[in-house]
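Encoded as structure tokens, the structure appears first; notes follow it.
Missing here: one protein chain of the complex. Every other protein chain is in place.
Read from first to last, the chains carry the letters A and B; within each, the first residue is number 1.
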Amino acid sequence: MSNAVAMTPTEEQVAREHLAHHFDTPQQQFDAGTLGMWMFLATEMLLFSGLFCAYAVFRATHPEVFRYAGEYLDPVSGLINALILLTSGLTMALAVRFAQTGKRFALSLCLALTMLGGVAFLAIHAKEYFDNGQAKLLWGTHYAPKVGPNGKPIAPIVGTVPLTAKPKPVTSAGWTQLDSLAKAGFVVSHSDIMPAPLGPSGVARAQKPAAPQNPFQPANVQIFFGIYFLMTGLHSLHVIIGIIVIGWLLIRSLRGEFGPGYNAPVVYVGMYWGVVDMVWMFLFPLLYLIH
Amino acid sequence: MSVTTISQILGHMNFGHTLAALWLPHGESTFSPPVQFLWDFWYWMSVFFTLLIVGLVVFFSIRYRYTKNRTIADHSPSHNNPLEITWTAIPLIIVMVMFALGFKTYMNMDSPPANSYNIHVIAQKWSWTFVYENGAISNTLYLPVNKPVKLNMTSKDVLHGFWIPDLSIQRDVVPGRVMTTWVEATHPGKYVLQCAEYCGDGHSEMRANVVVEAYPKFQRQILAAANIFEEDGKPLPLATVGKKLYTTLGCLGCHSVDGSKGTGPTWKDLAGSKEVLANGRTVSVNYAFLKTMITHPGRVLIKGFPAGVMPSYGSRFTGKNVKNLYAVVWYINSLSKYANKASEPPVPNLPKGSEPASSSKSGSAAATPATATAGAKAPAAAATAVAKVPAGPKPVPLHVLGAKLYTSLGCIGCHTVNGQPGVGPTWKNLAGYPQKLTNGKTVIADYQFLRTMIIDPGKLDVVGVPAGVMPTMYKYQLSGKKHPHETKLNALIWYINTLSNRSSKATQPPVPDVPAAK
Partner (left out) sequence: MTTVTGSNFGDTPVVPAKPDNYLTHGKTISSWLLTLDHKRIGIMYLITALLAFFIGGMLAEVIRTQLLVPQGLVFHGTGSVASSYAAYRYYNQVFTLHGIIMVFLVLIPIIPGALGNFALPLLLGAKDVAFPKLNLISFYLYVAGAVLAIVSTVLGAVDTGWTFYTPFSIQTESYVVVMVLGIFLVGFSSIFTGINFMVTIHKLRPPGMTWFRMPLFLWSIYATSLIQVAATPVVGITFVLLMMERVMGIGIFNPALGGNPVLFQEFFWFYSHPAVYIMILPAMGIVSEIIPVFSRKHIFGYEFIALSSLAIALIGFLVWGHHIFVNGQSAELDAVFSFLTFIVAVPSAIKVWNWLATMYKGAIVLKTPMLYALSFIVLFTIGGLTGVVLGALSEDVVLHDTYFVVGHFHYVMMGGTLIGFIAGLHYWWPKMFGRMYNERIAQWTCVILFIGINLTFFPQLMVGADGMPRRYASYLPMYQPYMIVSTIGAYIQLVAFLSMASYLMHSLFYGKKAPVNPWGAASLDWETSSPPPHDNFETTPSVGDPYDYADLVFDSGINGYVRTEKPADSPIPVTARH
């Protein structure tokens, strides 16, 4: 319903047919829908923002974990995925344009290409997940990679990346104070909750960590992978939903339902896909390019 | 509501407590005066504005009421900017004053003085424990007067709230962190510490007494508290000490002693009884089992009780604190009619130095007349009790004894005998098979290997088995001076041999499985 394209009387008729009873003009209806869609996308961004906050907090409190764990992710596959999503974003934008100008074949083709991009993205991502699963680079208690005495994985998934810096030992004023008390011969005990990786109800099962203590591997690496899987998982869910909705648009477009008179769904889904692309452009550097 | 209920209510009411004012408790710490000052400021400000607003509402409603003769409002403006600015500015000034006052006091609350006395506060479901600089542990918080005290607080499980209304301090206790606050009490007295952050079933009963005393008296109190095993210089029976620990360590939150149901199993008639485990096995509750339950609750689980609820008391019962374990187990034994030698700790209930004969005769010195007698005997008697049971008229093969020890010593918790994986390696086909060590070597699991693994597990690290989990206590239970023949150790190794198809001379103990008849 772009103003740039003049409508024929037939298209005017189509637009009138899609007008709900409580709107006065098709333009009012379209504007309301666009505003509503923007607001919905804002809430989507806010949904992700919670995870971005968690990322920021843990990166601030555990910088050594992020530096260490970030080495395990392959920036090349992340970059390829970024390029794939950018391309699919372009085809989606073209689809919106073709819907407004009524080029039905080009519209269907662009929608199909966008879907293809989404599927390729998911395939590359699934391979990454699979590799992580194989190497046990997972969250919580599932984090159990085989590491050699130098802190490097025995069977690394992406080449052998040298550990750039020794992680700083994590100390906090409170613990130090307790430790000095203990050294002076006083009975003190740390919280019995052990760092990791030990079961959700950890309290009762608190034991020594399963992995041998390794001076090169910082504690709590599993936190990074928890955040990694949450962020990319939520994003992938959005990609899957996007593919399904674009598939629905493709069917409707093949039936010839979209034209200059009625194309609001294509515009709205185009906005959605743009936001999904944009989220990855944030996720990629945050997760794959940690230095 | 029945008459009894009403009389019950009246009976519990304390009309001495005033209902007349909305007032803070009379604070007894250095924080209290500024807190009270700001409270007073707010209080009278609020009284003024509430009365003003209620007064205006009532006055307008009467003065400007709608009557037959007065159906429309008088002419008056619907807008007045100076007025709006005035009544925006006045509240703004008031709240800024409140902010400044509150902030100043709060910054003071946040910075403990350098010369503070340190007390370590341990919160757990649902009890408070306090550890002092001299190592004393108490369930009551003792504080000196006019001396700043820094409280370093840790939680063992969930969030708790450290809250003493009379001393005007509160701080959440967050698991995984050391939370600090400080206080300087100004008057001696007895106050109550209540848990303020919701923490589950026993939240409302998670209280502790706070006793503020002059510094010399405070020191005497914590010295007395440092030794729970003595009273007036005389050693207490361990079961009595155990009864104290039952309260101070918070066992009472989940375990009843009268047979009623709780989150954990009741201690009544527990020792010496048979219990079904979650994995279907039936075990007899002997000393080793009780010990495992207390020090490593994750290893064994009695059927019908939730996993992961029991906190790990770990260091509170091992090492130099092992006497606590004896005390609690003696207490559990004193509550059970099934208590027997096997369920009693390896040390007597009444420590050396007291007269066992007199105490066992009178039966009143100990809280546990039934078991005090047995416990008063030499430690060796209890320690060899298990070996004696099979050694009846007919000699029993050692591997049968080993099978029994497998359960009673708690091996069952980590090692399976059917090849299933567990925390530790399975005993099925263990003897005679090669074992990979973390130092890269591979060794055959022969007799020496098995013996070392059992009594000195720290020496060998087998690949795939978490380090440091296997307890080290077996060294003292199975070998050493008290066990010159290592009968039980050999029994276990014989049992392991019977489970392997590669059992050979090299893997078997140096004594025959079936002892020669007497």
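To be clear about the criterion, a residue touches a chain if its C-beta (ideal position, glycine included) is under 8 Å from a C-beta of that chain, and two chains touch if they have at least 3 such contacts.
Note that the structure is predicted; figures quoted are calculated from it, not measured.
S.K.: Write down which of B:L83, B:A214, B:A278 or B:V463 is the residue touching the left-out chain.
M.R.: B:L83
S.K.: Touching the absent chain: which residues on subunit B qualify?
M.R.: For subunit B, the residues touching the absent chain are 5, 8-9, 12-15, 17, 19, 21-25, 31, 34-35, 38-39, 42, 45-46, 49-50, 53-54, 56-57, 60-61, 64-66, 70-80, 83-84, 87-88, 91-92, 95-96, 98-99, 101-107, 109-110, 126, 157-159, 161, 163, 165-166, 168-172, 174-177, 179, 192, 194-205, 207, 252-258, 260-264, 266, 306, 308-309.
S.K.: Extract the touching residues of subunit A with respect to the undisplayed chain.
M.R.: Subunit A touches the missing chain through residues 20-23, 28, 31-33, 35-36, 39-40, 42-44, 46-51, 53-54, 57-58, 61-62, 139-142, 191, 193-203, 206, 219-220, 222-223, 226-227, 229-230, 234.
By our rule, only the chains that are shown with their structure count from here on.
S.K.: Find the geometric centre of each of subunit A and subunit B from their Cα atoms only, then give the gap between the two centres in Å, rounded to an integer.
M.R.: A distance of 42 Å separates the two centres.
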